[in-house]
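First the structure, then my questions, so here it is.
The complex appears here minus one protein chain, its other protein chains still in place.
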Amino acid sequence: MAKILMKGNEAVAEAAIRSGCRLYFAYPITPQSELIEYMARMMPKVDGTFIQAESEIAAINMVYGAAGCGKRVMTSSSSPGISLKMEGISYIAGAELPCVIINVQRGGPGLGDIQPAQGDYFQATKGGGHGDYRLIVLAPSSVQEFADMAADAFDLADKYRNPVMILADGMLGQMMEPVEFRPAKSDEEVAEMWKQHKSWCINPNEDGDKKHHHEINSLEIDPLVLEKHVNNLSKKYAEIKKNEIRYEKYELSDDNEILCVAWGTASRVVKSAINELKKEGKSIGLVRPINVWPFPYDEIAKAIGPKVKKIYVFELNTGQMVDDVKIAAAGKVPVEFWGKVGGVVFTPAEIKEKLEAALKE
Amino acid sequence: MAKILMKGNEAVAEAAIRSGCRLYFAYPITPQSELIEYMARMMPKVDGTFIQAESEIAAINMVYGAAGCGKRVMTSSSSPGISLKMEGISYIAGAELPCVIINVQRGGPGLGDIQPAQGDYFQATKGGGHGDYRLIVLAPSSVQEFADMAADAFDLADKYRNPVMILADGMLGQMMEPVEFRPAKSDEEVAEMWKQHKSWCINPNEDGDKKHHHEINSLEIDPLVLEKHVNNLSKKYAEIKKNEIRYEKYELSDDNEILCVAWGTASRVVKSAINELKKEGKSIGLVRPINVWPFPYDEIAKAIGPKVKKIYVFELNTGQMVDDVKIAAAGKVPVEFWGKVGGVVFTPAEIKEKLEAALKE
Amino acid sequence: MEIIATRPESLTQTPFTYCPGCLHGVAHRLIAEAIDEHGLINKMAGVAPVGCSVFAYKFFNMDMAEAAHGRAPAVATGIKRARPDMHVFTYQGDGDLAAIGTAEIVHAANRGEHISVFFVNNAIYGMTGGQMAPTTLPDMKTTTSPYGRNTDDIGFPIRVCELLATLIAPYYIERVSLLSPADILKAKKAVNKAIQYNKEGRGFTFVEFISTCPTNWGMDPIKSRDWAKENMLPFFKTGCYRDKGKGVE
Amino acid sequence: MEIIATRPESLTQTPFTYCPGCLHGVAHRLIAEAIDEHGLINKMAGVAPVGCSVFAYKFFNMDMAEAAHGRAPAVATGIKRARPDMHVFTYQGDGDLAAIGTAEIVHAANRGEHISVFFVNNAIYGMTGGQMAPTTLPDMKTTTSPYGRNTDDIGFPIRVCELLATLIAPYYIERVSLLSPADILKAKKAVNKAIQYNKEGRGFTFVEFISTCPTNWGMDPIKSRDWAKENMLPFFKTGCYRDKGKGVE
Amino acid sequence: MSRITVDPNYCKGCGLCIAACPKKIIRFSENINAKGYHYAEGFEQEKCIACKMCYVTCPDVAITVEK
Amino acid sequence: MSRITVDPNYCKGCGLCIAACPKKIIRFSENINAKGYHYAEGFEQEKCIACKMCYVTCPDVAITVEK
Amino acid sequence: MTTEMICAGFGGQGVLTIGKFIAQASMKEGKNVSWLPSYGPEMRGGTANVSTVVSDEAIASPIVSFPDILVALNQPSIDKFAPMIRPGGILIYNTSMCPNGCKREDITQISAPMSDIANEIGNPMVLNMLAIGVIIGKTALIKYETIADDLTSYMKAKNPELLELNLKAIKRGIEIGKS
Partner (left out) sequence: MTTEMICAGFGGQGVLTIGKFIAQASMKEGKNVSWLPSYGPEMRGGTANVSTVVSDEAIASPIVSFPDILVALNQPSIDKFAPMIRPGGILIYNTSMCPNGCKREDITQISAPMSDIANEIGNPMVLNMLAIGVIIGKTALIKYETIADDLTSYMKAKNPELLELNLKAIKRGIEIGKS
């Protein structure tokens, strides 16, 4: 397939459809509305379901229902709308339902603005909803990756029976870049896919089995039973931590004087600054967590080269992932943070300046 | 005043009224319903407002309106209901409105159960809502402290124009202990209190000032303006971090072989185990964060005595505050975690066993 | 001798967790019978609410989902859209449906979602210990209206059938009572009609049951029925508010 | 010469951010005039929604709160309960009020909350770029109903006045149009009545404006008015649905 | 000839069937079940007219009617 | 004697006042304002009957009517 | 010293009140106390229970896993909680509702047909006061006077007759406890 120039919001929608998503429920919000509009146009063409829900809350609960049928289902929103889904997400995680949730982040808190930001890292990775649960969280940094992650997200969701979030931002949603799609699943493949969940999901009792009774549920009124359930969830999360760490190494070497850590959109800008400094003979490495949960703690620790005197974390927020980096660094080298907020995206020049100052220290 | 034997849910409600809270909006949920029921009975007696909102979302938005008038206002719920308030809380933080929110935590995720748990630590302290904001979070460990914190919470909320959360749990809500109340504010004091907010809050334009125009708002569509606003919030949070660290030292000494960190209900059980071990000649200290945000990072670091070979964190969750403790420890000593989940509360015997094993290592 | 009445197949063997004399059980049985009678047991999925009937997912003998408080119609929408070959119902209380779930029921009804909604109105929050519901009667005392529901301050009970009947899409809306054997027999007809229309793919069907809560009303089961007859029925008029199959619009 | 018509005091000097010919501005002016005329400028507080009128907090010359999407009636409740000595109104679009905010408007109305709600129905989500609203007409194309609103699939527009009129507490409910100068003059009377009742502490008052969205409808301001007259008015009948002051129940 | 059987595992002794029976041939048993309820039982079953009113009223679906 | 004034800072050139004026004495100016709109202006003001229809229709409250 | 107690029975038997009065009296006598009920839908129709802790020291955890004293007003309560009584602890139970009793021999058992005695005294509602009396008689955990004062200040005006019945029940309980 040739590359197509496409908006991130549309590319991820297209990729989701190609991966077998035939159910999508959402509520409009800037800067993700092209995603819902793309689905509105395209779902009827693939005999899929698009419903504009009455609210983000209704949307996530429609997802709960459809995911309870083992079908590939997705919702999307942007920061304030994602906050409204917190109860629903906790339910979905508790009931172990596979689904994909996209957050095209914007500036906050509150109504904030509609420009790109990374202020929802904590919410996505630490559980903005109540109780002990985890989302698998993928953080794209280009339109191509955004699209690829749609496919990955559905596979991960099915594999672990766990909700997966793609944590993008307004820039990735609104920008166009060339994108190449993976081959689309055939109608037959799509029709068959849910069967991997047949043993637990809602489905017609075709052979009239008297014992056919599946419960989609997160309630266990007996604390000892709930304890067991939560412990099982923990085991699953441990498994995910073992298998699903994904990160990019950029210019890592034993010469690195500084190690940068950045994710998503922010990482692009940091790379740019690193390139500039490289031209000036400075060695700076970058670890970019691709999955921000599970988080590459050990991998970051290992990336601290012998000459590294500082880890520098750059985010489009007031400092969130930096906490995880501090845990990873475990006091080996100091961890510094710098960020921009409110929907303002830092420039390569600004990052370069920060790094230069740090090099001089 | 003599001590009264009272449920935590009722004691905190009574304390709130005494501190001048005359507006309370909430929706029933176990295990916090006695709180709303107490308010239903008592608010009419002090000419206050109690409204059973149509949902937790409506309740938090009623709080937004009343707090926008500078009045002392409160809401309460338990875990799933608190998740529904996330958008509203982010708005309140963004608009810098003073108010008090109580979370009487129960087991999660999802509908979970109704027994005590501490699974909402991340949500409360890292911002379960979107964007960069912080709540001041107070974590009581007894009915007396729960009640005292109501008064403290209102004062902090007013001082910093920031929402304050009291992060309790089903045990503290349901249990009775003796409680002594601080003197009640007089009707006149209550009537006057809002005036500290007169310069920004909604209030009648008594002197017909043509420029009287206050905006209760979290929207700044221009990212540069929002950036400034969020940076101002950060400055405020830095100020809070400087002033409002609160923690309890228990049996800390240079002899400590293990340092425990625990909060809220969990800390009571840990104390009990420490006492038992003390009788056996073992020295184990405890730091109990009283305010879990801001978090006593430095204080915990300082509490690591010369003989401490491990920090042990006990929580009624799968490990949340332990992340903050790791940041505090910064690799100086290993940090271990053990917890119980699903509404099961660990016993002193279980904690003792864990500590004994650790002492032997 | 032949069995002429016994537990329907569409109920599991699990005993209900309701208080003695609580009419939730009657509503359950009527729904289960209708499913049996229309031969839908293997193609039906149900959605339980949060409320005393939260455990309905254990009581109905088919695939069931337990929804978040108030969101059953949205969950049912998700199921029905994912599985158009199945039939879907929700079961909800008055706090669940008429308070926190107001938006979800209005919009599912307005979309004409092809589901059946069974709504048990007992004028109170049973599960959480007797707080006021949107359907709590004027002056009625509950734990959150301890001095009686003050209509000057917080208004009147919501009549859900009347409200939903302002929408165009719903196919069938009826209010029935469970307060006497005769009423239950009438209620059975309404439930059967809802399930029949559901089977036929007609659209959104809705049955409201006037019920009781002996425990939180503080009355024995028989007295609570009488109280409901005297106090609820005059306000919540039973009858058919919409039946497109019969031209009642 | 004497000024007989000019910007009311209850509007700030800030120019509206609406598109040319967007009737949000007319609704703003009517409300501001009514506040002026009833001398309430110093005792009034307003609540802006999320929607094109999100910046209403900048346009009304009094204390204003900007509410989360759909929650204006809850915010107004908080304000009115905290400041019973003030008068409170909300201003909301059809996405805000009739979609995400369904529960909040129904319950504020049902409580008979002493506020005035001004509801601008333009059959679309203006702010976010023309998505379908609950009030979008059958077969109408929007960015999320690109093939026209399919009533078989997602039902019909919600008529909010009719729906709220099933509740007992609301004191005054009227639907007006802004589609011609004559209609605007009628609308002015309704707005004035709402504000007057509000001033007198009568209870919940509600005015729905049939309006336009030239930008997202893709029509010029004049054509969009004509389109609305032809298509919206037959469905959304103007008139008084409740006026307890005049015995219209 | 008709008769009813009450399953004590389901019956909670609410008494609604007793009130419903036109023949007044249901009463509380002297025994209690596992949950502590005096469950219902039929007596003088020859009078039973199989009207099913007991079944119809029973909220715990504890009654089987045979004919 | 009456007249109208259109404030170019508010006017967005929507033309609704032009359509509303019974006397047809409002038109678009040849000039544009800061936002790039050809704003409205009155002409032949002696014909103005101060009916206020222009004011009533104007969504941007840009018109003042004097009499 | 710390005394941990569980009181359990059917919903209507007033077991929560037993714990509350004990806790309240202990508090008045200068002790630290805590009272933690079972709560939620499990109570509905089923059994209720409450953990009460009385101590000279600060109370670490209000949850009682291994009670020193169990008051069981019905059989299911014995079945559920009696196995957890600390060796050497006390089981007080109501033979009227506990046909099977308890087989443990490493604890002290005191039993009486308390429901019947309550009816004898004149009101089945005084069952819980009777149980309080038994606790006092057996353990001297609190003083009769403290609880009598409490009850008096609380009920004298409202219902002097019931007060008399209650005090009578406590005294009768004390006798049983001492015997």
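First chain written, first letter: the chains are A, B, C, D, E, F and G, and each begins at residue 1.
Heads up, the rule we're going with is that a contact is a pair of C-beta atoms (placed from the backbone, for glycine too) under 8 Å apart; a residue touches a chain by one contact, two chains touch by 3 or more.
For clarity, every value in this text was computed on a predicted model and none was experimentally measured.
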Write the list of chain A residues that the hidden chain touches.
3, 5, 30-31, 114-115, 170-171, 174-178, 268-269, 271-273, 275, 345, 347-349
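By definition in this document, only the chains that are shown with their structure count from here on.
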Chains in simultaneous contact with chain C and chain F:
D
If you tally the C-beta contacts, which comes out ahead, B-C or C-E?
C-E
Give the label of the chain whose average Cα location is farthest from that of chain A.
E
Please tell me the distance, in whole Å, between the geometric centres of chain A and chain C computed from their C-alpha atoms.
39
For chain B, give me the residues that contact two or more of the other chains.
30, 51, 54-55, 57, 80, 87, 91, 95, 110-111, 113-115, 217-219
Among the residues of chain D, pick out those that touch two or more other chains and give their numbers.
54, 66, 68, 99-100, 102-103, 106-107, 111, 134, 154
